[in-house]
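Missing here is one protein chain; the remaining ones are kept as they sit in the complex.
Right, chain A next:
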Amino acid sequence: MSRFFLLLGKELREERNWILFSSIALFLLFALFLLRSGKWHKGSATVIYFLIVSVSIFILSIVRGFGLLKKEWDSRTIIYLRSLPAGGYEVALSKFTSFVVQIGLFAALGLILNYGLFSLESLDVSGLGFRSFFLVYVSAFFGSLVFFSVPFIAYVVGKSTARLGKLLSISVLLALVYIIPKLHKFFVRLLPFLPKFQIFKPEELAQRGLTIHPSSADLASYIFFTVISLALILLSGFLLEKKVEI
């Protein structure tokens, strides 16, 4: 078995409690909303559940981005990990892949349960069909890759210096938060021929007095989020191997 898969297996086994806990949390939230849905305004349970899950995806991404390597440092297992004949990029990629699996499962389960609430509430308002929720979930998943990889590399950069590591880490984080949206715009403009998916129908929402941005998702953005995340993770792996001292 390749070293990458060995590391990935270790990561997934280590995170199994987290996967279980987050799945139970989603089910409990679903059960609560199921009980309350009759007493709320029609559609509220679906929308609030959707908002909680999608915001959780981003918060969890940031927490995992900082936390997955920090945990190794805190428990000193980083010494074991870096004593094995595995490259820094294999370590970084295995953690990233493990995150993708975790957040993918979380988003998929959230989507399924959200569909349950959606069906129960017979909610198919024009301009807010379930396709809209589905596309936002997909967008949140791809966006979460960036929300994970930015704090991940910021943490690694902070560890690559003996002095002012935290300051450097925050500087890298802020710089990337500034640069990535600009790169995103530039990248999307380069690929105008790629398909766009309409999430909401703005004109119909406007008739109902609502405006939601963005109203569409595009394949170019999904590709950009994936590519930039992989680039940041591979760079983290390089730094882990060549620059970081433990």
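Keep this in mind: a contact is a pair of C-beta atoms (placed from the backbone, for glycine too) under 8 Å apart; a residue touches a chain by one contact, two chains touch by 3 or more; residues count from 1.
In this section, contacts and distances are computed from a predicted model.
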{"item": "\"Phosphoribosylformylglycinamidine synthase subunit PurQ\", \"Putative monovalent cation/H+ antiporter subunit G\", \"Aldehyde dehydrogenase\" or \"ABC transporter ATP-binding protein\" - which is the UniProt name of the missing chain", "value": "\"ABC transporter ATP-binding protein\""}
{"item": "Contacting the left-out chain in the complete assembly, out of A:79, A:112, A:167 or A:183", "value": "A:79"}
{"item": "Missing-chain contacts mapped onto chain A", "value": "1, 3, 6, 9-10, 13-14, 75-77, 79-80, 82-87, 162-163, 241, 243, 245-246"}
